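Right after this comes subunit A.
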Amino acid sequence: MIDTNDPLVRFIGVQKSYDGEILVVKDFNLDIARGEFLTMLGPSGSGKTTCLMMLAGFEPTTHGDIMLDGKPINNVAPHKRGIGMVFQNYALFPHMSVAENLAFPLEVRGMGKAETEEKVNRALDMVQLGGFGHRRPAQLSGGQQQRVAVARALVFDPQLVLMDEPLGALDKQLREQMQYEIKHIHERLGVTVVYVTHDQSEALTMSNRIAVFEDGIVQQLAAPADLYEKPDNAFVAQFIGENNRLNGIVKEISDDTATVELDSGDMVTAVRINVSQVGERSTLSLRPERVQVNADSTDFNNIFDATVRELIYLGDHIRTRVNVCGNDEFIIKVPNSSNVAHMSEGETIKIGWKTNDCRALDFYEGL
Partner candidate 1 sequence: MAVTATTPTADDIMLDASGMPLKQALAIAERNKRRKALIMALPLLAFILVSFIFPIIQMLFRSIDNPAIHDNIPNLSREIQDWDERAIPDEALFAILADDLRAAGKLKNQGKVATRLNYDITGSRSMITQTARKLKKKTEGPYKDWFIGLNEKWGEMRTWVALKKASQKYTASFYLNSIDMRYSETGKIVAQPEERQIYLTLFWRTFYISIAITLICVFLAYPISFLMATLPVRTSNMLMILVLLPFWTSLLVRTTSWIVLLQTQGTLNDLMVYFGFIDDENRIQMIYNMTGTIVAMSHILLPFMVLPLYSVMKTIPPSYMRAARSLGANQAYAFYKIYLPLTIPGVAAGSILVFILSVGYYITPALVGGRTGQLISNFIAFHMQKSLNWGLAAALGGVLLAAILLIYLAYNRIIGIDKMKMG
Partner candidate 2 sequence: MNKILKFSTFAAVAALIGGMTSAAMADALTIVSWGGAYTHSQVEAYHKPYTKMTGTKINSEDYSGGLAEVRAQVEAGNVTWDLLDVELSDAVRGCDEGILETIDASMLPAAPDGTPATDDFIDGALTDCAVATIVWSTVYAYDTTKFPAGGPKSMADFFDTSKFPGKRGLRKGAKPNLEFALIADGVKAADIYDVLSTSAGVDRAFAVLDKIKDDVIWWEAGAQPPQMLADGEVVMATAYNGRIFNAQVAENKPFEIVWDGQILDLDLWVIPKGSKNKAAALDFIKYSTDTQRLADQAKYISYGPARKSSSGMIGNHATAGIAMLPHMPTAPENMKTAILNDFEWWADHADEMNERFAAWLAK
């Protein structure tokens, strides 16, 4: 489905500074394929929205080129780029009816009345709002406004649609529902979507690929599963999903594994990802669901004693906080199945994980 040989959008060495002192976007390179749903994910201030605004044409690049469909668009005015956009607070024109909002981009393009009406109705049907055309945006619920915003960004058949945290203002349930709807619309129309969010579960649900931003740099660009399973560095591991961290010093290194002596003195073997030499500090990353309680040494090569600190019942699993290898915040997700023995706080248990599930990454300095 995705052909990366003929990208629709290319960022080439893009830099952006607002004040001439600090680079908000340091060196941004990205190819976005036709029909792709690409998400820019990152904490606020990481530069993701700035990249989106440069693509839309609302911010000039300080350095570097942005190509759309093979042509540089640095000097193309926003209204000539033909890019649909969905804004954080929808930006529906409050003085126009829903139908007028949708007709706006068509009128600008000089489309005839009949054709405009037909396209507007089709777009409203697409977002299940047929019959709402005469209403004012203020008379719609948040979810309905969101759909109108999506329909408006699509009604003039742009090849590229940008979405800037479009679901941020919705409550959780509605947000999840809208995620699926947007995903389905994307699949049905085959339009290219660049989506900005700070919500990782949203990114994981919807995207073909995710670019994780931090500090003006793309930390990793990968499909959702890879991002979660195979984070390239400690930031991505920490930012995507829940993560246990163990800090230590690399003692031994081979082609694909590394042995790390933790600050507590325990030795752990992990997959070597982002460490280069013996003696450097490393952070080990370990997903909570990959840790086995009452593990035995035949299946698991890393086994330690852990003291249960806290048990939180969450229905499908029990979130268990333990102290292991000097880390008091170590989380284990214990499936709520009948064969799991009952645990109680203060109890000492044996836990273990496989070398393949534990990744030796660069040292993570954050909290």
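Throughout what follows, contacts are C-beta pairs under 8 Å (C-beta built on N, C-alpha and C of every residue); 3 or more make two chains touch, one makes a residue touch a chain; residues count from 1.
Here is how the candidates were picked: all candidates are chains of the complex that A comes from, given by their letters.
Note that the structure is a prediction, hence the values are computed from the model and not measured.
Picking from 1 or 2, the partner of subunit A by touch in this complex is candidate 1. Across the complex, candidate 1 is touched by residues 56-58, 77-85, 87-89, 91-95, 104-105, 108-109, 131-132, 152-153, 156, 162 of subunit A.
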